[in-house]
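Only one protein chain is missing; all other protein chains are in place.
Chain IDs A and B follow the sequence of writing; residue 1 opens each chain.
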Amino acid sequence: MIMAGLAQSTAALSADATAADSSFDIVSTYRQFLKGDPAMTMPVAAIEALVVLLSKSGPSTASELIDILAKAVQELKSGIKNSISLSAGCDMFQRFVLRNIQEYGDWEACKQHLVKNGGLFLQRAKESRFKIAELGLPFLRDDDTILIHSHSRAVTELLLLAARRHIRFSVFVTESRPTGEGLVTAKILRQNGIPVRVIADGAVGYVIQKVDKIFIGAEGVAESGGIINRIGTYQIAVLAKDANKPVYVVAESHKFVRLFPLSPFDLPDENPDATSFSTEQDQDDEYDEVLLNSPLLDFTSDNLITALITDIGVLTSNGVSEELIKMWYD
Amino acid sequence: MGPKKGGQAPAAKKGGASNAAVNDHDTEQEERLQAIVLSDSYQTRFRPLTLEKPRCLLSLCNTPLIEYTFEFLALAGVSEVIVVSCVHADQIQEYIANSRWSSPSSPFTIETVLSPESMSVGDAMRDLDAKGLITSDFLLVSGDVVCNVPFDKVLAEHRQRRAKDKNAIMTMVLREASPLHRTRARAESAIFVLDEETNQCVHYEEIKTRKHMKQISLEPEVFNKHSELAIRNDFIDCHIDICSPDVPALFTENFDYNHIRKDFVHGILTSDLLGKTIFAHVVTDHYAARVRSLQAYDAVSKDVISRWTYPITPDSNLLADQTFQYQRGHIYKEDDVVLARSCRINSSTVIGARTVVQDGAVITGSVIGRRCTIGKNAKITGAYIWDDVIIEDNAVIDCAIVGDGVIVGESSHISPGAIISYNVKIGKGIVVGGSQRLTRSTGDEDRNTSTDYDAVGPDGIGFVYEDESEVEEDDDYEEIVNSSGLIYNMASVNLSDTSFASSVEGTTMRKGRRRRISTASNNTAASEDSDEESFLREAQSSVERAMAEDHDIDIAALELGTLRMAKNAPFHEVRAATITALLGRISNLINSNTMKARQAVESVLNRWAKLFKRQVFDQADQVDLLLLIQRDCTRRMQGSAILLHAINNLYDQDILEENSIMKWWYKEPQSQGDADMVKVGELVPRWLEWLTTAEEESEEESDEE
Partner (left out) sequence: MSSSSAHTFKEKERDLNTHIESFIAQMKRRQIKGPHDVAIATAQLLLRVVSAARWTHIDQLILQIKVVGRRLQSAQPRELTCGNIVRRVLALIREESEDTSDSESGDGANNSLLITSMFSLLQTDFDNGNSSDNSKGAKKDLKPYIIEGIQELIDELRNSSESIAGKSVEMIHENETILTATPNSNTVLKFLLRAAQKRKFTVLIAEVFPNDIEVAHRFSIKLAEAGIEATVITDAMVYSIMGRVGKVILGTCAVLANGGLLATSGTEMICQCAKAHRTPVVVCTGIYKLSPMYPFDTESLVEVGDTGKVLNFEDGSLVEKVDVVNPLFDYVPPELVDIYITNLGGFSPSFMYRLVLDNYRQEDVKL
């Protein structure tokens, strides 16, 4: 829900930059999907939007189809501000279509198949979270104290399943400024009887000794096995490394993206304001400065991550590259 | 790998095949080892729990006891098991038939033998002997042994000895353990005298907790035969014995042997006729124990939980349907255990499948069975809770055994040591005392089985079990009371181990870690004694001690009896010893001027003459007794007076009959044999005169009437 909200707010910032020259507006379709189902993730929404596009447009040749797709993807990526996980979905869809066209020769059949099964993808995407929860369950033990950051549907799903399976643990949740999404997580967990303490982002160092393990979600998983996630993840991972606590990333495999960032400044959504300096005092609202100029995502390199819990198994960071290589270069 | 494959593959394949073949061959080549499992304990210590279920099927850490025994036998490489059962035989048979031990994958063949009449180990052995089931050396264990000792070495030693000497009929497996070790059965500790070199057991003596044992007696020849002896009481004796087929035969020959140690081992060792020898195998690592009392149940459970018995631990999941997993702090939990968020499971705890522990409950060092419900804020400490038990909110259970299907009401308190048998229901807010045993079945149909509402509350079901059989069963009631409970009643017990140990330490040299008696220091005193004299001395001191400490007459008599049996002494000597002791006391009293002769004789004989009732059976015995008294009196000051009063007193007490006295005085040449005898008898004729006149008078009186 918050994701959808965020997408909305970011979209509001980018205002009416999306000029719809075709009759079909891919961006608004994408937004509708996100709004309509709070459980939907951005990559899945992107895939769904692209499927709708396919069903509406009638390309006559394979290359035309590919062309249309590429254009729409471009449009989406530029139209939506926080586009990392979205681009993962787009990339995968493109690759899939390409591959099937090559293999079937008959792209019409392929298209038919895709359109027909539109709803199925969504279903599967949701199921993959349950699968992750099942796979990740052994990581949780009785009397564990867990630290989580911000709000991640995959992490929440895992914790809820663990609670249903009578594993007894307690959770520290970071407030995660500026979005404050940690409060949402806390609410959901508490509703399900999991004891939670919300801490300020600056308090992670204070509690880290008491924590047994750290679970974080991911907006996108880079080729190196590092992750792109809500701002604050990197510092938590560094603290965890220092305190010798394991950091587990919980993410669906459709969030693997073909990026190889080395620092947060390599991310497509880099916010230059965040690193610009000013001598002017903003008298009206100091809080606004943080809120408006704060970057939303950061990059956590693979050496800080103990393992990734995905729907295709528990992977090391090498495993991520392996999967991506299989998909793109086989 | 590629080039090697061709060359080595055939060899490896061959190796694989022959490996399996070798295994088969090994088992064939080895002598088949039989094991006799005595499923009955011939005791009542676990009552009322054993009224409905045999002891060997009681659960220990959620696994029936007998599984531990079978597992041990499997580890020991036994190939044939014979289970002897009497009480609850049907249950045992059914259990075994449905267990994995009767399946083809079982490492041994198993057979149950009914022996419904047997009341003791001896009976069972005689029954086995009669049935002719024993064909070779066998392992004798009871169905409540928990042990992980690798047996190949023990067995090899035993067989080696047997090969050398056919008379080495038995090897006892003993585990070293310090005095007051929790796993030792406190009621049944014993002293073993072992040859240091060969581990031959030359003497066995049971320690009674209640009596202060200050000494044991060894035959002097023992010291001649064995140059180094160790006298030890630091063993857990869990009655794991390797026996030759002679053992059951010997039981048949000596039909009064009941107990394997007290009677059999003691009997064999004290009898020169048989010439059989018994050896001990002292185990210094690994684990061996027997659940023979409730305390042992407690101790062995703790040992299993803290993994002394590895690999026989709960997380080995001995039964196919068990799913225990080990967690830090010796916590074992099965799958599907539901723990509320705020309950606390402390260390050394076992929890069975589908048990629910609710909020705020605290469980410490306890075993909880399957499908139990532990209510909110209940507190369970050191307790043994079996299957399907419901413990309601705020109940407190402390060091108790709670049987299957029990319901413990809200806010009830079960005190340490209590035993709650199957399906008892305890109402709200009841306090169950520590010595109470609650049950719903007596095992005896005629007895009243109505609910005792004082004990279990108005909404409860069950009554207090009172055990009267125990009192008769053993000779020492107090010992039973102290030892049979779950909690050892330390306050009321003489710490037999330490007191004995210290006295041994005090009187003998202590070398190294083990107590041993230096043979040199004792040899001189011992070897001068003839066998007879040693008995006399001992019996005499036994009576003297009884008088000095004012023992119960029965106990004194028993002790004398035991001594006599131990030494195989004739009654004549028993009488001689008793008389020497009694007259010695009388003459002490007279010499110290505390009493006159008559008073002294009466004070002593009135109290102690009953001893003779178990020593004097017919006229010949009476004459013998008189002669002994006469002889003894020759050595005493005022001997004639003592003799006179003694005869008078014994006559009054009906120990001596008139005829015997007459026979002694007039017909027995010895009574007039020498001057001393005559002199000491100077007062007798007058008494005889009085006797005859008294007789006549009474006859006359009766005539007149």
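Observations on the model:
Convention: a contact is a pair of C-beta atoms (placed from the backbone, for glycine too) under 8 Å apart; a residue touches a chain by one contact, two chains touch by 3 or more.
Quantities reported herein were computed from a predicted structural model and do not represent experimental measurements.
Of the listed residues B:L75, B:V222, B:M662 or B:V678, the one in contact with the hidden chain in the full complex is B:L75.
Residue-wise, the contact with the chain that is not shown comes from B:L318, picked out of B:V154, B:L318 or B:V456.
Residue-level contact of subunit B with the missing chain is found at 1, 4-5, 8-9, 12-13, 15-16, 20, 71, 74-75, 100, 103-107, 148, 175-184, 234, 284-287, 303, 306-308, 310-311, 316-318, 325-330, 347-348. Even with one chain removed from view, subunit A keeps its contact list with that chain: residues 47, 92-93, 96, 99, 103, 113-114, 117, 120-121, 124-125, 128, 138-139, 141, 253-254, 256, 307, 311-316, 318-319, 322-323, 326-327, 330.
One rule holds for everything that comes next: only the chains that are shown with their structure count from here on.
Inter-chain spacing, taken between the CA centroids of subunit A and subunit B, is 72 Å.
Interface residues of subunit B facing subunit A in the complex, by the touch rule stated above, are 327, 337-339, 341. Every residue of subunit A that touches subunit B in the complex is listed here, in rising order: 142, 166, 168, 193, 195.
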